[in-house]
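Only one protein chain is missing; all other protein chains are in place.
Up next, subunit A:
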Amino acid sequence: MSDKVNTAATEATKAPKESKAGESKSQEPTEGGALSNKELKELKKREKAAKRAAQKEAQGISPEQQQKLAEQKKEKNQERQMATNTNLRKKLDSSLIKDDNKKKIPAMFSHLETREQRNASSPSISHIVHPAILSLSLKISSYKIVGSIPRLTSMLEVFKTIIKDYKTPSNTSLQRHLTGHLSHQIEYLKSARPLSVSMGNAIRWLKQEISHIPLDLKELEAKTLLCEKIDDFIKEKIELSDRVIIENASKHITNGSTILTFGHSQVLEQLFKYCVTEQNKMFNLVIVDSRPLFEGKKLLRNLVDTHYMPGSEEVGSETTSEVSSISSRGPKPKPITQDFIKVHYVLINSLSSTILEDVDCVFLGAHAMLSNGRLYSRVGTGLIAMMCHNRNIPVLTCCESVKFSDKVQLDSVTNNELADSEDLLQNLNGKEAPKKKAVALEQFMKQFEHNEPQAPVKPTQKGKSQPKKITVGEEERDSKHESPLKDWKNIPNLNILNIMYDLTPPEYIKKVITELGALPPSSVPVILREYRST
């Protein structure tokens, strides 16, 4: 009962208080004298309530009406409280989502942070977040930017703009304040997706660089110095490293060999292009892909978009835009997939059959390399490595040293990233990558639906800004073709798990190619030691 009701009630019952006290006292001995204080209080309360009810009935209000009144008062009270609350939305989000999602993750993975929890816990600091970070986190959370290295480079680019726009407050120094300022931005970035290992490594490096800036340096100079350092970092740790890795790895792609790869990795994409454009190799490529992100399609598209001039001896790597200008004169450029790379595109389910029969070599991308030699990569990698190891196909992985982590992990359960379960339900026809859904909007819609059940929500365009997949499904499919998972949130004991990464044990990996050389996975700690020392 809320206070309001109580005070009103006490006023009403003030008069007969004395008599009531006397009554209760007289009752005491009849009950056997064994009543404790607590029981006594309970008894008094009951009496009070009974009296109040009696009084109200005397005034002409029925007990049902009384209850209604009380509820109304309660609601009013709550509303007021919420209005005064500063982070009203945050509370609403977290409370509402948490309880209807907690059950929706298998108990084994319940310790992992869901996207909703991440969003809900996103700090209320959006007003000091740089707009570049806002747009970056949007891109990352909608998988527009996906993959460890693209995320890292775009993050560093954004950091550069942040540093350029940064002004040190009057009573502090850049060395002290900028780190904290960046931390806020990173905090916000984390709400999009957890930071990758490479991003963590880069952030650690950047913070160290900031603290190493000499104190007597002017702000502008310090800022340009930092930007230069970031540029160098990108160049040294990513671009040049990739070149070295590619040169090393290209030895394993020979004319006529068959290479298998999984999903999309930036360095592998460059490797395949390099083998064609620089070395004129012809080989077969099996791209294994999987739901829900279909990153293999991205690799395929990028390969198809790479062109060469058929007439000339040397193959140039022109992008489509350049090509269009050239095409007016001379022979027409052809995509490299036409003559050089024969591509098979398969889904991971068909891996077991004849696909593996004449594969010579498997190249896998990496998200991180853990210090016990385990490869932490897109979910499905472990399966492929295991199958290929079983068939004695060498499994190689290309991994820049910035992705090396000194963590040790024994299974992929303790630490992983949960993606949105809806992604697995979305586009079952698999035409495009899943869209980001706006949590706040969804909350709003949910409330809306509560008030007006079955309010028809018109989808503007397929999947666009339309967080509710269910409504899209309703429009698109006949009721008989409806997905059985449509109402999964309301089916008890039905969980949907969409996990991002898995671990590949070191015994399945033959070789890790880094810019420091190729090594067996057992030598990962060596790289870590080298990396830390530099």
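Here is the rule we go by: contacts are C-beta pairs under 8 Å (C-beta built on N, C-alpha and C of every residue); 3 or more make two chains touch, one makes a residue touch a chain; residues count from 1.
Rule of thumb we're sticking to: contacts and distances are computed from a predicted model.
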{"item": "Omitted chain (choose from \"ER membrane protein complex subunit 6\", \"Piso0_001301 protein\", \"GPI transamidase subunit PIG-U\" or \"Translation initiation factor eIF2B subunit alpha\") - UniProt protein name", "value": "\"Translation initiation factor eIF2B subunit alpha\""}
{"item": "Absent-chain contact - pick from A:Leu138, A:Leu217, A:Val244 or A:Leu516", "value": "A:Leu516"}
{"item": "Residue of A:Arg52, A:Lys229 or A:His252 in touch with the missing chain, whole complex considered", "value": "A:His252"}
{"item": "Touch with the omitted chain, as defined above, among A:Cys361, A:Val402 or A:Leu485", "value": "A:Cys361"}
{"item": "For subunit A, the residues touching the chain missing from this view", "value": "252, 361, 394, 396, 510-511, 516-520, 522-523, 526-527, 530"}
